[in-house]
Each structure stands twice: as C-alpha cells, then as structure tokens.
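Note that this complex is displayed minus one protein chain, with the remaining chains in position.
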Amino acid sequence: MDTAVFENHESEIRGYCRNYPTVFASASGARQVDEQGRSYIDFFAGAGVLNFGHNHPAMKKALIEFLEADGVAHSLDTYTTTKRDFVERFHEVVLAPRGMDHRLQFMGPTGSNAVEAAMKLARAATGRREIVAFSHGFHGMTLGSLAATANDAFRRWAGVPLENILRLPFETAPGGDTALAEYAAALKDPSSGLLPPAAFLVEVVQAEGGVNVASPDWLHQVQDLAREHGALFVIDDIQAGIGRTGSYFSFDGMGLDPDIITLAKGLGGFGTPIAMNLNKPEVDRHWSPGAHTGTFRGQGLSFVAGKVALDFFTDDAFLEGVLEKGEQMRTRLQAIADAHPDRGWVVRGRGMMQALDTGDGALNARLQRECFDRGLLFGPCGSGGRVIKLIPPLIIEPDDLAEGLDILEAAIAAALEEA
Amino acid sequence: MDTAVFENHESEIRGYCRNYPTVFASASGARQVDEQGRSYIDFFAGAGVLNFGHNHPAMKKALIEFLEADGVAHSLDTYTTTKRDFVERFHEVVLAPRGMDHRLQFMGPTGSNAVEAAMKLARAATGRREIVAFSHGFHGMTLGSLAATANDAFRRWAGVPLENILRLPFETAPGGDTALAEYAAALKDPSSGLLPPAAFLVEVVQAEGGVNVASPDWLHQVQDLAREHGALFVIDDIQAGIGRTGSYFSFDGMGLDPDIITLAKGLGGFGTPIAMNLNKPEVDRHWSPGAHTGTFRGQGLSFVAGKVALDFFTDDAFLEGVLEKGEQMRTRLQAIADAHPDRGWVVRGRGMMQALDTGDGALNARLQRECFDRGLLFGPCGSGGRVIKLIPPLIIEPDDLAEGLDILEAAIAAALEEA
Amino acid sequence: MDTAVFENHESEIRGYCRNYPTVFASASGARQVDEQGRSYIDFFAGAGVLNFGHNHPAMKKALIEFLEADGVAHSLDTYTTTKRDFVERFHEVVLAPRGMDHRLQFMGPTGSNAVEAAMKLARAATGRREIVAFSHGFHGMTLGSLAATANDAFRRWAGVPLENILRLPFETAPGGDTALAEYAAALKDPSSGLLPPAAFLVEVVQAEGGVNVASPDWLHQVQDLAREHGALFVIDDIQAGIGRTGSYFSFDGMGLDPDIITLAKGLGGFGTPIAMNLNKPEVDRHWSPGAHTGTFRGQGLSFVAGKVALDFFTDDAFLEGVLEKGEQMRTRLQAIADAHPDRGWVVRGRGMMQALDTGDGALNARLQRECFDRGLLFGPCGSGGRVIKLIPPLIIEPDDLAEGLDILEAAIAAALEEA
Partner (left out) sequence: MDTAVFENHESEIRGYCRNYPTVFASASGARQVDEQGRSYIDFFAGAGVLNFGHNHPAMKKALIEFLEADGVAHSLDTYTTTKRDFVERFHEVVLAPRGMDHRLQFMGPTGSNAVEAAMKLARAATGRREIVAFSHGFHGMTLGSLAATANDAFRRWAGVPLENILRLPFETAPGGDTALAEYAAALKDPSSGLLPPAAFLVEVVQAEGGVNVASPDWLHQVQDLAREHGALFVIDDIQAGIGRTGSYFSFDGMGLDPDIITLAKGLGGFGTPIAMNLNKPEVDRHWSPGAHTGTFRGQGLSFVAGKVALDFFTDDAFLEGVLEKGEQMRTRLQAIADAHPDRGWVVRGRGMMQALDTGDGALNARLQRECFDRGLLFGPCGSGGRVIKLIPPLIIEPDDLAEGLDILEAAIAAALEEA
C-alpha cells in the first residue's frame, strides 16, 4: 500500500481515507477490493450514492455503448437524445404513476447545488427571505445550503454569518413535539418579531443528522403550516430518496405534496454526478431562463446510467427486497441493542437506512476501525459521530448483508473491550 | 426533432437549448451532430470544459478500460489507485516543473464549489471576513461564490443580500487604473471604514465577464497588496486555465505566486465533473479533516480522463499550437472589426479565448442564431451578451477552425443586415 | 385652537397629536391644560417619563436655581459639580442599600441609546454576536435596539434586515412556558445550528408590548441560562423602573442580579432627557474610554432634577403609596372587566402600571377619543393597540386618580355603544 503520494500532495482536508487506511483498486456490487486484493463489504455505499452497487453490469454496459457511440458527454442544458431518454423515462416511471406534474430542473451536479437552487426559487416565488430549517438537518456545504445545515462542526467553517434561516427543532429533537405549534402561534402574533418564511426545508429521514425519522403526521403539520402562510414546502430527498427507505421517494404513501423535491446522490445510478430538482409548475414558472446556471449540469453518463437505474422501479419486487433486507438489518441491530440493555442504545431507521445510536462517538470511531480490519466499511453520523449508520447498496446479496452484520456484531464486542 | 419531452417536463430555467434549437445525438473532436445528422462546428466547447474536444479517442479508450476493469467510479476522499495516478501525474507534469508545492484539494465537482472552498479557507486562515472581488468577475452560482460574482442578472436571483465581499473595478473597467491605489491608501486610513480583507479573488482573464484581460503588472499590484495586508491572493483559473490561454495556467510566466488556485472545467479532460483547488501548504494546514465535504468529490472517470489530458502538457508542441490557432482567430476577428470601423468593435483575448466586443447584445443574439443556422455554435458573454466569445476546443483541426471563422464572418454580415 | 402650523410644516410622522387634538399650554402634577383652558387628567405621563408629575415644585425650584447660578447645562462626560451630586446621591439611595456596585454609564439621552450601548458592551465582553430578545419586547427605534424590538409595525420601517437577535417567546406568549427549556436543550446540542448568545435582554414588565408581567421564577430561569452559557443577563428597566411598579427597580426583591440595567424615562425626574446604564464592574471594564460617545450625554438639568427625584426613595412612604394606588387602579379595572364577562377582558399589571387587555384595538381607539373628550389622556399599547395601559404619574392625587378612573368607566360604556 503506497499512500505517500496522497500524504505529500493532497490537502489536509481529506477525511474518509484516514478511517479506511488502504488504496482501493476495484469495486463490484456491494464489495470494494484494495490493491492488496482484500475485499470489503460496503455498508456505506459512497455516502448513499451507490444504491445499485458498484459497477452495476447493466449500467456499465450502457455506459460503454454510450462512449463507443460518441454520445454527448457534456451538454450543459442543450437538448441531447440521451437527456431526452432520461427525462422521458423519469416521467414515465416516477412522476406519471404518482400523478405528479413537477418540472425537472438540472443544475451543477451536487446536492448542495440542488438545495441552493431550491432556496433561490422559494425566495423568488414568495418574495421572502427567511427559510425554516431544522436542527440536525444536513443540506450541503456552500454558503446557502450550509446556512440550512445545522451541525456546528460544518457551520463554523463558513467564516461569515450564516443567515436568512430560522431554525426549529426537528420532530425528534428536544422541543420537537411543540415547536411547530409555538411557531404557528408566533406567526399569527404581530409582536412576535417574525415574518412568514419563504419555505420550510425538511428531510423525511435525516441521514447525516443521525438517522432521525419524521412521522407522517409531523410532516403534514409542516406542510400545512407552509400552505397556511404561503410558504413553499420543500423536501430534501437527496440521501433518503431513490429507493433507500423502501419506496422511490422517502415520503411515498404519506399523502404529502411537496412544492420542490431535491434529488442527487443515487439518481445517476452509477456514482457519476447529477443533481435534479422537481418543481411544481406553478412554482417553476418563477424561474427565468439561465437564472441559475452551472457548467456540469448536462451529464450524459449520468443520464445513461440513471435511466437504467429507473428500471428497478417498474414493479414492486425491488422495493419489497429493500424492505425485507431493511427489516433484517433492523432485527440484528435491535438484538445488538438488547444485548447491552444498560447502555441505552437506540435503533432507528427506515428501509435500508438503519442505525444504532450508541451516543458514543469515541466508541463508534473504534468500531469503524475494528470493522475495517475485519473487512467491513461503514460511516458514523450524527453529532460527534454518535450514530452507527448502515446504508449498504440496495442490491446487496443476502449473504453479504448477513456477513456484514456478523462482522459488525463481532467488531462491536471488540470495540467495547478496548475501552 | 422532438423537443416536446423537454417542453412538457423540464424546468423553465433551461437556457442554451433555446439558442440551439435541436437535439444533439453525438459529438467528436470539435463537432457535434444532431439527430437529423447535421454537423455543427463547436466554438463553445461546453462553456470552456472541452479543451480536448468531444470524445477524445485516448480518453475514451482509457475510460472504457476503467469501466471494464470495475474501477472505483465514486470514492469520496478514500484512496484509490486511479486517484493516486492522477495526483502523481498532476504533480509531475504541472507542479514539479514550476517548483510549486501546492496541495491538491478535491471538493464537490463544480467550479462554484471550488470557489466556496477557497473562500472558506481564506477566511479560516486569516480570521477575516471580507473578500475583495472585481467587477465583471464570475465565480459561481451558490451563495458564497455568487456574492463574488458581479453580474446583476445572476445576483438578483439570490433573494438575500450577498455580503462579505468588497467590490473593486477590474483593471479594464472604469476606474480600474486607479482603484487599487485608492484602496491601498484607504486600507492605511483608520477612518476609511474598511478593515483588511481575507483575500483578493481574481481572474487573469475574465471569461464570462466579457473576455477582459488583466496585465501582469496589475496582477502583481493585486498580489503585492494582498501580501502587504496579510490577505491571500487567490486566482480563479476555472475557465482560463488548463491550456486555454496558451499556457497551462493562465498566469504562467508572469512571476505570480498565488496562495490558492481554483480549477475545474477542463481539468477532467472529457467533460465529466471535477473541481480542485491548489493550496499552498502553509495555507492548507488551516483545514481540519472533513471541514468542507461533498458527495461527488472522488470521481474515478474524471481522474482517468484527466490524467490522459495531462499528456498534452509534457512538451511545448500542444501549447504552441494553441498560440498559433489563437493568433489565427485574433487576426480574423481583427479583420472583421476593421471592416466595420464606424462600429467601434474591439477584439480581446489570449490564446484560444478570443472575443469581439460589439457592445450590442441584440446583434449578438441574432448572430448566434445566424451561426446556428449555418452550423456553428458559440455563446455570447459579458453584460447583456455584448461580447462574442470564441473558445473552440484547443484540439480543433485547422480546417474546422477556418471554416468556423468563415461562417462567423458570413453570419455577422447577415445579422447586421437584419437590423 | 390653531394647529395649522403643525399641519403645514411638521412631518406626517407625528402621531399622538392625532389622538389628542388640542394644543397644550401648561401642565402641573397629573394634569395638562390646553390653550382653551381645558384641563386633562394624565394617565399617560409622557409615555412613562413623568413619574413625579409635570413641573414638580421641588424640581422646578432646583432647576431655576441651577439656571440662575449659571450651572453647566451641557458637559459631555467632563466632570461637573452637578453630575457629581447626582452620581453620589444615586449611589447612596439606590446602589449602596442594595449592595450593588454597578458602574454608572451615561450616553446619548434616549432609552434606545442605552440599549444600543448595552448590546455593544455585551458583545464586547463575550466576543459573541447573537442576543436573545423576547416576543412583545420593546427596546427602541435605532437599528440595534430595533432589532431587539418585536413589534412588526416598527420593525418593517428598518428597510434593512434586523439581525443578530434570536427571538424567544416571552413567558406570557404562546410557547413561553417551554421555550427556555427547549432553547437550553438546543444550546447543548452541537447539531442545533445555534451558538451561545452574548446576552439575554428582557423586560420584567413589558410596557409597550402589552403590560405583560414576567414571574420571578421565569426571570431566574433566564438569568440561570445566561450564567450557564457565559452570557450576560440584561434587564431593560426603562419604562418599568424608577418606582413605577412599586419598587425602585421593577425586579427589586426577586433575588435577581443583572449584569447590565438600562434606565432612562423617569430617571431625570422632570421630563428632560437622560439615559444611564448600570454595568457590573467586571463587565464595565471591557469598555475603553470613548468607545460609545454621544453629544448630549452630560445634561445638567437632568442631573439636578433627577437628584431631587431620588428623595422620593429615601423611605418607604412613597412606594407604599404607589402600591396602594396601583391596587386601587387594579380593583377598578377588574370591576370593569367583570362587568363585561362575555368579552374575556383581562387585567394585568404591577404597581401603577395597570392595564385592561380588551383584545380590540379599534375599541380602544374609540375609547381614547371618548376619554379625551371627557378630559382624560391615556395611550393604548400591545399589538394593534389591544391593551388599555394606565400609567398615571406616581404622585397623582387620590381624587384625580378616582376621577380619571370614573371617566374611563364612562368612556368605555360610550365606546362600546358606538360599535
């Protein structure tokens, strides 16, 4: 393993490589292989990007054909046949069956950029400035999206005040049960010092924030409050969407009707960048052409592989498998929690985003190393890394999933002993 | 040509497609072909991304091999063999020959994100907030980089105040000759209402802003002023770098020593997204691991093709060709300007970024349509689109270049007649 | 009555004159007389300034002597014998008996300026920016104090964002019972998106905000939370202090220990301007000489009359009278409320700040006119003027007080009939 090149020339900011001290050479399905030939089960999936695994064969084939045919790899927002295929297929598989007529907006291919665009549109559509975001929310790293992100470990790097956001506690945070009602009352009080917001920006499952699951009832309260005050209801589905929770959107089946939905991560299928917002037409019409540009907003490879990824959602089989495997993950995590009753560990999650909140970031850091040594990759999340988040590729084979959970259990035992 | 899918389902924000009313099906070298089989010479190069043309054969080959070998397409900031190859090669070809020891920082793959990261680092390294940016500068669309961008057509979409930027006129703008001296004097005056800035953020050639070319002398003044006041000197080389102006960096040979250099666009070689900053080690050490994250910051495809792109810079031949072709472009543009002496048209540019400032956005819009009809693509820039910017792929064949310039000349005649 | 001069030459912004359509010529004790010789009982006391009535004989005498002796009327912050007398007497009568060693700071003679100075000092002493203020709070009209003021009817005139304030509901506002606990929990949560504040700025009785009375227990919670997080505890006693609630400070006897107390209004005794903060020495030492200046910060006339006013507080008799008269006011208001059981009117207050919350600004506006016609002056407060606030001079004669309350009762009957 030769990492000197990185140590000598790459920025001190590099992070995950410090927890996975090896050099990966290839990857396939739910496994990555390093240059020594060691294989790792991947419970991290590129931070929730690789829902369909590494190098999915059908996508790989489509990408190679695209390259060989001199497809248009980079098109900004000009029209290409590849893009048309993707848009058409997305409408057919996702929007039409749900009776949704949202418009697809492509922007610079990062989730952060999707959130920035949604914030601009919400402000333009309402003529207001303040956006309500929630504690433990994660929405990105650029100044607009970072203002909506709650974690101070990220916020303090802004170097400037992060403004025009009003922060409320998320449903599962302290005060989360009463905060919406109180805020609703304050909005009706002309001496509250508050003006109505442009939008409410919320995750259905807060992934980076610690796998905090909102209830449909609470989400409806948020939506109702937005409607009542002429604010937009925006769902950030960047990490929880595209099948992760057992449905295409994380909010499917809840009867919600968001004005804007932000998507990225798993949308491109293969791990190539793409970001896309779904805007209701009556909101979308507030845009002027070119109002929010971005060089890499027309990515042929992502359209090609992303179109293949939509095939997973044409019948129920795939998502049923996600729910089954999610249940298997949850059962194992609960058994682990139950085996340590005095520690107060809590299991949370939906579909194949399942988590064990140990409340102990130091323990989880040791666990991450123990897992790595045993051939399992995962990433902690939540404040101080207090939550063990498991987000394997949705296509993981049952054997790999079981083996990974076995490793986790053994590694937990080892990490506890270390203390 | 079927564009109904886009019209029915894509956002109103789409822009370039309105000026290029067709559906592109493939692309190669300096040409794009639409689904009717019509071929277009490309003087736009994906907004300056495709310096090495569409589907460059060596890159295409390397990408297909990478895909077939199950390379790691998406790696965040874990180590991969592919990334190591890129980092090593970049150091060997670009940094080492220049005696530079800057650290490579990868972030979310947009130029905007590179600028956001540079702004964070400058603020963290200095403990200051305000960053000096220049009129006509373009640095991105997210709230931090948008604050540095000057064009009001973009700024007004922020919906919130864009702050913590002090704006000075660029060298070529009104007052640009005296502004630095006056600002220098004000910084020494305790009653100027000004504090020393965190950084000066400048483009050597303002591409989107109208192809405004800074002189080495003025850039040295900026750098000296930064040094004098403990501020960082940051060059945004996103559009002008990677060979565009006839040298790898746009500032090569000027004796400048920037603390941070932002790169993106052409860096990935093929049009797949990547962004990278070069930070001096003494600045870079102010980062903590994970201080500025981003999902798509480890793009295997861009590392692979970007490494191939570096081969162009191992000897002088390629850049000499760029300078020759640039001279050819300039000569033709000057002849066009000279043929209309009463119009006050001005030719500007460096290397293969050459421009004709007609001062007339309406004329240029007509011209864009006339060119499209004749099989040539280009994009206007500058305030109100007043500048005809020509940025063909650097690898364009002389015949294509000559044909494109012929078309331009004919189209100008037609556009003038329309008025 | 000739008001043409005002109508022709004074700004449209003039307000109270529209509700009291006459020209006052003289005033004495709790009565004002207009140029037609009509006498009005004053239940408004110059917005809470005239605690000791109009033209108090002892103060008048002292002022005339001061003028005749060529006293220093305007001294900035140079030392004068008159100022020394005031400072000495204030220490003797107010601070020493309470064991307080706060430092006296004089500034531009408005309450708004006192609040601005307190905010600066809190920010300088803590190195933090955000200040917690409460819904329904009123702290002034200049940009710093206006940011702390809650009423949107004032805030919207700022024309710029009012920032660096975190707003919590006041104890008596919706959510006021749980807000402090939730905020306390959030401050301990590193993913709450919140940083510890510089200060908590609170009124013990919100006068302009609707005569909302905080409990000692809640105020202790605020103070404890401030202490726990290294923030200052600042009491704005500008309207409720100087005897108004039946004690010198509105928080006397509660065991509270504020770091800064803002005073103005009644402090000068006679109605001439003065403002003063009391800063704990360990906080005060963060000031540098001249850090917050102000032309009119040394007002000889206010020092002279303000010193006389301190005589009221050398024994208990005066304040006992305030409490008795306050009780009388409250009893009458309660009887009025009880006489209209279906209207849900609420009586609130402390000492001689007593109020009837009718919830009906339009009714109160009619009432104000009916009272004026009958020879009684008062001013509504609270959102939309929903609260009838009675703040007669503390020295009002029992007969005048009774007569004023009779008028009020009769006017209420008339105002109700009008509807």
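So that you can tell them apart, the chains are marked A, B and C in the order they are listed, and the count of residues begins at 1 in each.
The rule is short, and it goes like this: a residue touches a chain if its C-beta (ideal position, glycine included) is under 8 Å from a C-beta of that chain, and two chains touch if they have at least 3 such contacts.
Computed from a predicted model, the values in this text were never measured in an experiment.
Visitor: Sort by label and list the shown chains the missing chain touches.
Guide: B, C
Visitor: Quick one: which of C:Glu10, C:Asp373 or C:Asp399 touches the chain that's been left out?
Guide: Of the candidates C:Glu10, C:Asp373 or C:Asp399, C:Glu10 is in touch with the missing chain.
Visitor: Among B:Val94, B:Ala133 or B:Cys371, which one is in touch with the chain left out?
Guide: Of these options, the touching residue for the absent chain is B:Ala133.
Visitor: For the chain that got dropped from the picture, name the residues of chain C it touches.
Guide: Against the left-out chain, chain C lists 2-3, 5-6, 9-18, 20, 22-28, 32, 35, 46-50, 54-55, 60, 63-64, 67-81, 83-84, 87-88, 90-91, 95, 103-113, 116, 119-120, 122-124, 129, 141-145, 147, 153-154, 157-160, 163-164, 198, 264-265, 270-273, 277, 279, 284-285, 287-296, 299-301.
Visitor: For chain B, which residues reach the chain that was dropped from this view?
Guide: 129, 133, 135-137, 149-153, 155, 161, 163-165, 167, 169, 173-175, 178-179, 181-183, 185-186, 189-195, 209-210, 382-384
Everything that follows uses one rule, which is that only the chains that are shown with their structure count from here on.
Visitor: Centroid of chain A to centroid of chain B, CA atoms only: how many Å?
Guide: 30
Visitor: Counting in whole Å, what is the centre-to-centre distance of chain A and chain C, each centre being its mean C-alpha position?
Guide: Chain A and chain C have C-alpha centres separated by 51 Å.
Visitor: Tell me, which residues of chain A touch at least two other chains?
Guide: Within chain A, the residues that touch at least two other chains are 129, 153, 163-164.
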